[in-house]
Structures are given as C-alpha cells and as structure tokens.
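A single protein chain has been omitted; all remaining protein chains appear in their positions.
Take a look at chain A:
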Amino acid sequence: MIELNKDNFEEEVLKAEGTVLVDFWSPSCEPCKALMPFVHSLEEKYADKIKFTSLDITKARRVAIGQKVLGLPVIAIYQNGERIDSVVGDEATEKSVEELIKKYC
C-alpha cells in the first residue's frame, strides 16, 4: 500500500499509468479501519494488476475534496488519472470492494 499525501497524490494517482486503487480513510472513521485489513489482503491477491494506495484525509483534506470525496469510506478506481468507479459509504463492504477490483483486472 502506498501512503498518499498532498505532495505525491498527483504523481502516484493522477499521473500514473494503468489502474490505481485509492482507499480514502481517516483515523476517526471506524468503518474505514474495519475494512482496511481486507483491502490489504486484496493487495496481495491483485498487486500485479492494480496499484494499491491509501489517503488519510485528515492529512490532505483539500486533495480529497478536489477528488469530490466528502464522505468516508470511499474505495475509488482511477485509470489514466481519472476516477472511473468507486464504492461509497455503507455500500463499501468486503464483497462490493472485491467485485469493484475484479471489474478492472
């Protein structure tokens, strides 16, 4: 998992080639933290096809809002710098996240 911040977001996500997953989270978001170990386990499974990254929004609030993220959790898929798909809020479950990833593998 690459930890994103306001300095490397552009390079690691917006300017990246191929498919990038961004796990938007915050330390006070319990559903985000509950989901995170599962996202890590998916990285082991799909690392050769998708780049896994995470952004703690408390460290880069403006970056998140710039990506139209105003609520957590959000697991988003980027291709060629564009957010093309995501699961948001209480729809973000282990099942829906794995299905999202499978679509882009």
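The criterion applied here is as follows: a contact is a pair of C-beta atoms (placed from the backbone, for glycine too) under 8 Å apart; a residue touches a chain by one contact, two chains touch by 3 or more; residues count from 1.
Here is the rule we go by: contacts and distances are computed from a predicted model.
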item	value
Name per UniProt, for the chain absent here [options: "2-oxoisovalerate dehydrogenase subunit alpha", "Glycine--tRNA ligase beta subunit", "Phosphate ABC transporter ATP-binding protein, PhoT family" or "Thioredoxin reductase"]	"Thioredoxin reductase"
Listed residues A:Leu4, A:Val39, A:Ile57 or A:Ile101, member touching the removed chain	A:Ile57
Absent-chain contact - pick from A:Asn8, A:Ser26 or A:Gln79	A:Ser26
On chain A, residues whose C-beta touches the chain left out of the figure	26, 28-32, 34-35, 57-58, 61, 64-65, 68-74, 88-90, 93-95
